[in-house]
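Excluded from the complex is one protein chain; the other protein chains are retained at their positions.
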Amino acid sequence: MTAILFDGIVQGLQLSLLAVGITLIYGLGGVLNLAHGQFAVAGGVAAALLLQLGISPVLASLGGIASAGVLGLIVDRTLMLPAYRYRGEERLLLGLILTLGFSFIVDGTLNWKFPEFSLTFRLPVPLMDVAGIPMRTASLAASLIAVLTFAGLFAFLRLTLLGKSIRSIIENEVGAELCGIDPSRTRTLIVCLAAMMAGVAGVTQGLFSSLGTEMGPEFTILGLLVAVVGGVRSINGTLAAGILLGIVNAFASHYVGAYVAYIILLSFAMATILVRPAGLLARFT
Amino acid sequence: MRKCADIAALTLVLAFLPAAAGGSPYYLRLATLALVYMAWTVAFNLIFGHTKQLFLCLNALAGTAGYVAVVLAIQLKLSPWVTVPIGVAAAAGLGALFSYVSVLRGLGVIFLGIVTLAFSLIFHNLVLGLRQFTNGETGLVTRGLGFPLLERPVAGYYVFLAVLLAALLVYHLLMASKSGMAFRALSDDELTAELSGIDVTGYKVLAAAVGSAILGLTGALFAFYNGIVSPSVFSFVGVDIPVLIALLLGGMRTRLGPVLGAVAFALIEELVRPFGQLNVLVYGVLLIVLFTTFRQGLVPVLARASAAFRGTRAPAAASRPAREG
Partner (left out) sequence: MLVRVEALYAGYGSTPVLRDVSLEARPGEAIAVIGPNGAGKTTLLKAIMGMLRPTRGSVRYEDRYLTGLRAFQVARLGLVYVPAERELFPTMSVLENLQLGAFRNVRAAALQLGYVFGLFPRLKERQRQLAGTLSGGEQQMLAIGRALMGGPKVLMLDEPSTGLAPKAVAELYRNLSTLKSGGLTIIVTEQQVALALSLTDRAYVLEQGAIRLSGRSAELLGDPAIKKAYLGVA
């Protein structure tokens, strides 16, 4: 029972990492990034390539995460430009379609160039004991990385001026611009940050399981579900929602099977949109 | 009646297509598939083109009708003539439900898109999970269930041609009536339309229901025509994406846009076929290019081209009477 709970938390943190990037980018005036999972895969693939070159796992991972960030930079500076020219629903729709198209391009390219690819990390100590329960070291390591990443993100956003400027653009772009903050530079920064968070998710996926090039769409959908339940504008909500859904998924998978578990997650998302669109776990403002 | 000239011309061309295909079963099937996608795109034109409802569950709507029709035929030994209408009703009901709830809850385009996408995924997982009825990934054979017409390639082609023409007819009737004006008004500015006394909810649900019915009818018939129904027959990438591209290519909110778009898309598919897996990549490029540059679509471009052509040949068509009064 506790084992399932722990497993759920581990998975949940993974989901949160994917979802937080979507939340960040959505905060940029409602651009829903349907290519987000591809950032995770790209990061993982880059890390794997670096590993093959003989670079140490830690550096390879950092390299993978940085690559994801660079991809985010490129996407923001090229693909997203048409979307940024508009506001409101036009921007939403354009962002949706453009990122969807981009996700196909990346998915198609990766599957074509690296068809049998996967990223897997092997750790020297496979099992460790936590509170009397044997846990895979990989899971623990992945969770630790996720927690540290989130802590770092929160610290950055809450304590640094740059982080606050990011929050200000998300909260009120007009007001931020009047303070002398460059909206498009900040947007690029946000997209990079979001992509790097996804990159971390991709690398940790390779840690506690394995990452394949075809996982992009799956990651995107999972991230989307969690972001919606947590509230697409709330980072705290995203973290909480990820863990919650991870636990729900773990228990559901164990008791009723994978398909039903997935349907439960999907229903959570649908219910959230219909009942509390701001997110089940979003903070009351 | 000039307005129907293009549909009449289309009918003629399509009616003789099988003869032109020279008996090649491959091309006949290709043409039939194109008809299926044309009908689906007409439906999406109503749902998204005219009333801005981003349904990302076209595959689920068509698939629901298909699976319902097939499973009922198999399990309850009912004739497809009974089960197909049931399937269509299911699809129409679902579509109307999504539309109604979304208007009720004031869901914007994005959230409706996510809800319908979630439904699409739920459909996929339901089909896989209810394997005692659906046979999961392998699917069900749909031959010999009482629909011999669809099991013959040429007859099948004409069935779908009839479906497409029916869909176009319904579209035409809707657009020519009060509904058409309502659609135009509410796609322009929903709030203003509402304030002018137009029942926005009613018309949106109407568009969704009719569109979903067309999706369902085509989907259910396709399930029988295809000989097999499985999750991959009604997949998101296999249905929603081509339809979206076809509608964009052909021209949203135009009558023949869906037809031209589906043809154009079919041609592109054929060109990309030798590259195998890369078709997904081409979809991506198409989506991006279409949505940023070519947003009008083929029909307006062709219309402008033909108008320019006609303009240089003769004085303006709206001519005065030869005799001054």
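A and B label the chains in the order they appear, each numbered from 1.
Quick note on the criterion: a residue touches a chain if its C-beta (ideal position, glycine included) is under 8 Å from a C-beta of that chain, and two chains touch if they have at least 3 such contacts.
From a predicted model like this one, the values you see are computed outputs, not experimental measurements.
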Going by the whole complex, the chain not shown touches A
Which of A:32, A:98 or A:176 touches the missing chain? It is A:176
Even though one chain is not shown, subunit A touches it at residues 161, 164-165, 167-168, 171-172, 174-183, 285
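Here is the rule we use: only the chains that are shown with their structure count from here on.
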Listed in rising order, the residues of subunit B that touch subunit A in the complex are 54, 101, 105, 107-111, 113-115, 117-119, 121-122, 125-126, 128-129, 241, 244, 277-288, 291-292
The subunit A residues in contact with subunit B across the complex are 30, 32, 79, 82, 89, 92-94, 96-98, 100-109, 111-112, 221, 224-225, 228, 257, 259-260, 262-263, 266-267, 269-270, 273-274, 277
